[in-house]
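Following: one structure in structure tokens, then a few remarks.
Yeah, one chain of the complex is gone here, protein chain that is, but the others are all in their spots.
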Amino acid sequence: MKFGRRAFLQIAAGAVGGSLLSPLPWQLAGDSARWSQNWSWRPSPERGEITKVPSICTMCEGGCGIQARLVNGNRAILVEGNPANPVTEGGICPLGAAGLQFLYAPYRISRPLKQTKGRGNISGFQPITWDEALAELGKKLAIVRGESKAHTVACITSGRQSSMDDLWQQLFSAYGSQNLFKMPTQADGLRSSALLTTGIASPYTFALENATHVLSFGSNLLEGAAAPGRAFAALRQWRQNGNVKLVQVESRCSLTASKADQWLAVEPGAEAAIALSIAHVMIAGNTYDADFVKNNVFGFEDWTDSTGKRRQGFKTLVSSPTYSPEEIAKKAKVDAAAIRALAKDFAAQKNAIAVWNLGHSDLAFNTYDELAFVALNVLKGNIKTGGLVNLTADIPLGALPAVEKDALAENAAQQKRLDLTRDKTAPVPQNGLYGFLDSLAHGSKYPIEVLMVHEANPAYSLMESRLFQAALDKIKMLVSFSSFMDETACLADLVLPNHTALERLDDVKGIPAASFSYYAVSSPILKPLGDTKNTGDAVLALAGKIGGTVASSVPWKTYEEFLKFRVKGLAETQKGAVADKAGIRLTSAEPVKPNFKDGDDLWKKLKAGACWYDAPAEMPSFKTASGKLELACQAIPVAAAADDHMFLPHLFTIKLAGGEQDFPLLLVAHSTGYLTSGYLANPPFMNKLIPDWTLKGNEEFVDVNPQTAQSLGLSQGQSASLRTTQGEATVRVNVTSAARPGVVFLPKGLGHKAYDEYIQNKGTNANSLMEVLLDPVSGMGTVWATRAQLRRV
Amino acid sequence: MDKALIPEGLKRCPLPIFALWVLILVGVVGWGVVAGGAVLLKALNLTGLNDYFGFGAYITADLAIIALGAGAFFSGFLYYGLSRFIPALKELGKIINLAVIVGFVCYTGALAVLLLEIGQPLRGWFGYWHANVHSMLTEVIFCISCYAIVLVIEYVPIVLENRKLNEVKGLRVFGHSLHDVMAIFALTGTFLSFFHQGSLGGVAGVLFARPFAYRTGLFIWPWTFFLFILSAIASGPAFTAIICRMLEKVSNKKLVDRSVYDLIGKIEGILLGGYMVLKIADTAYWAFVLSPRFGLSLFDYYWGPYGIWLLIAEIGICGVLPAVILLSPRGRSSNFLLFGAFLLDIIGVSINRFVMTIQAIAAPVMPFDKWQIYVPTMYEVAPIVAMLAYCVLIISLSYRYLPLFPREKELNRA
Partner (left out) sequence: MSEKGHAQSGVRFGMVIDLDKCSGCGACSVACQAENNISFRPDESEKLRSITWMEIYQLTNGKDYPDFRQAFLPRPCMHCDSPHHSPCTFVCPVNATTRDENNGIVTHIYPRCIGCRYCMVACPYHARDFNWWDPSWPKPMESMLSPEVSTRMRGVVEKCTFCHHRMLKARSKAYVDGSDPNKATYTTACADACPTKAITFGNLQDEKSEVAKLSKDPRAFRILAKLQTEPKVYYLSKQDWIKKLSDNALK
């Protein structure tokens, strides 16, 4: 046997054994193992020294302390909370944590653009230099002004409170136009109700931190409050102490309602009715602060107006059976006993506060609603120095020099703000943005030559979107200062891109509705990535181009110089102190001892991410006709008041368009914690938070109660056509018991037409379906619901 | 050339018909290869898998096909091992070649699909290089790949029996040498096979945080370990028998004696009967003792398409029923009942493999979880169908060109 079984086996075994003993196979295997672990085309981030840069977030109004982590000082990799910030103590909201996705957003505008084709044609944008851009706009502004048409230049700026407001105001005063508007915020309502009741146009503040019983009227504290940082800090504190009761009055089982200790489910728009009924019970039971009311309040009892006419007071009005829990219960579709219990609870608690307008249900209330909430705080004796409710104190920043007005400015200033030129104007006008757009859309007294838009995206985020569209048709030139190619920038004729929030020097003037004073400087975390310009600097440059008294009214060379000037003024007052550590009780009534030397010292500290704060201010003396806190608001002219109750908080609903026959349902647009609906588009990181019952693929869901869904023949996930008096959209149905029967809830923040594939064309823009109603007292836009129908498709 | 390759004295269908048949099969295989290639190239997002269904059609098909391929090792074990003690088992020699081929195609096919299943196929061999000895999957990787090699070794001598190849002297000697040691390989294979069939059961049974799959057991082996072995040997030979029967039907010839089917029926009847007793005991213990410990009841495990019908089908219709048929001589004597029982048997075991992989993870565990439904895509279906087509292709080629059935000439002399 030459090659038999034995030989075969021997050779085979020898070969296997021999090679296993040699290092070769092992070496080869090890090498292949390493090779197969490679995946060379995945990104390998550059390494380097990691440093932390503190700053202040300016992506919303909250003004939270943040710190950014940088690699080699030039690449930002993380935004986190600043533990030294006394408000947030290191916490951060999802939008702040995703902040870098705006800095590194693919849809950023990295240099000035000029539209060379038709409006809205993206391919028509041609890059131009800053010199060209500023020269073009400066020339236009100078020409318009030279033609004595300064009043035809308008601006819409962010709702955020910053020194930019003052710079714009200074510019517009010197230029000669009154058409300067801020985007609507919840502060508007707090300001207008404060103006009516105290005579001072400073928004009411709420000392949430000192309350033990918080009665919230539709405030979505937990799903994107105006200042989420502070709202979350308050929740933390309430739960930590365990002795604070949160009561939510709302139509939807929002997260705030779920997390509240008690939730009173009411009809949309019936929140104020509940407040008035609580007042009824408190007055009937004599459980209100009678001393406070007697000494400080006008219009509680019956009163005589300036013409000598005897008028009904709040007590008489609210004591009528119309406001009894039994009657109101019918209207709000709640249990009368529940209202009585709520009133009893509210009256019994020493530190009980009624709050509203703290969430993004921002425009939900009309003037009389707001006055009803004020009335509850009046009955509790809250509105006083050291009380739970106060007025926003001015930050004593360096005052801007008096505006020099030349003849052109004087003349143009004779022209009223556009919203006030209409036949029927509001008696106590406030934020007139919607009125302004409404005038333009429906034939205005004069045209608008130039509209500048700063840190805002009105084309998307204003309610009743078609109003802005219609107004835009009447505007000759639209200039956007946006950092991003948002819906408004897409429509612009000229784009002068601002640095993004993390690249620019900016400041924060107060935290909305906070009782303490707060000021912070937001310093850039790194050098701007593109050829962008701080809009503050752009405004200064434009003033220079216009020249004359306009230029001399803003004597600062750079925006930094301007801010330094303001901080210097603040330092000179020697008020307040720098807070650079956690644990400071900001709402303490104790006077604060200054801990900074001079302007330079304070500037240095603020630039390093610390904030300036001051204890809640004293309640200023009321500037009302009576000199008291007015429940009967004499600011409302007698001529405008058809009836006694027109001066008083009372049941008042602005009628919605459309009949119940055609539109049997109510649509309410609401904010959620996982969708940002303001100037910034939802970042990709936050897209992961959107539940699949809010967005699936490109389809958005509306929340519908099971009972309503059944009666409409709709089931979970089904497509439906949502038609309102304002527009129509195809949506899918999320059947949930969080929704009130008969009401359809649509989340805000989706339906973008601009930006990139991460957010574009997903869902429906709720704003486009909503109806804006102008308040008869303040002229402001209110949006509490819109009549709607939902049909299977 | 084709004629020269066909074993001497055997009749095969005309070449054009066979060529057309092969062409169809190659087409199907090609479809699967393209789909599989796309999965390798564009990653697993092409499948219906997701983070909820980490395992899906690929694994289910693999588990089923490997269980059914168990005919190879178990027939080998009976023929090469036990027949020394039970001479009646010598009958199995008449079908042993087919059993080996069925095993070979099942295992190699399964390995190919397994390559698609893992996210990083290039690292597939890390099971050896970074082995975690605690993992049932490590055992599976070891045993399946080793056993596939064994099956290749077992298949090679059968291939070398081909008329033309046999003419080459070196190959002939090599083939004969392999033949002589075949018993050793068969028994090695048996050992490996017992182990990995068990490990495949262990894969599900050790998931102690998945109440649907988790089972207590003996030492480190959960009961599913033993149940999988038992169910594999209770269905593998039945699968071989069915394939043999299909070959007979397609070729219109008698390939093995009826007695071989009867013997397989008897063996499978005993094994399936035993398996059913244990499976029912296991199910009862799981449903009424183990699950309540986790706060779950039997009805928490069944919902929507994953209804209790699966349990009834698996244990009743495709378990107890075929076992009863196969255990009764009258049942075995009827071709309809015998092969019907074989079919139910293999369906039952396939359902078991499906239930232990897909339903085991479809059932929610966290109380606020929701049931999910898994729907495979074409990218999963195509490679699986192609794998089956590959099995048919190899069996077809082997049948045509290799002397698989020692009794074929005699049985078809008329």
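Side notes on the structure shown:
The letters A and B name the chains in turn, as written, and every chain counts its residues from 1.
Note that in this section a residue touches a chain if its C-beta (ideal position, glycine included) is under 8 Å from a C-beta of that chain, and two chains touch if they have at least 3 such contacts.
As the structure is a prediction and not an experimental result, all values here were calculated from the model.
For the chain excluded from display, the touched partners among the shown chains of the whole complex are A, B. Among the residues A:Gly673, A:Gly751 or A:Gly781, only A:Gly673 touches the chain that is left out of the figure. Among B:Val29, B:Leu44, B:Leu78 or B:Ala110, the one in contact with the hidden chain is B:Leu44. Looking at A:Gly199, A:Gly229 or A:Gly658, the residue that reaches the missing chain in the full complex is A:Gly229.
Among B:Leu25, B:Ile361 or B:Leu393, only B:Ile361 touches the chain left out of the display.
When the full complex is taken into account, the listed residue touching the unshown chain is B:Arg293, out of B:Arg293, B:Arg330 or B:Arg413.
Residues touching the missing chain, restricted to chain B, are 43-45, 49-55, 117-120, 123-124, 126-127, 129-132, 134-138, 140-141, 203, 206-211, 293-296, 300, 360-361, 365-369, 372 (touch as defined at the top).
Of the residues in chain A, those that touch the hidden partner chain are 37-39, 41-48, 50, 69, 71, 75-81, 88-94, 96-98, 100-101, 103-106, 108, 222-223, 228-229, 232-233, 235-236, 239-240, 253, 255, 258-259, 263, 265, 529, 673-674, 684-692, 695-697, 705-706, 736-741, 756-758.
Assume only the chains that are shown with their structure count from here on.
Chain A and chain B have centres, each the mean of its CA atoms, that are 64 Å apart.
The residues of chain B lying in touch with chain A in their complex are 120, 122-123, 126, 129-130, 170, 173-174, 177, 180-181.
Against chain B, in their complex, chain A makes its touches with residues 3-5, 8-9, 29, 33, 36-37.
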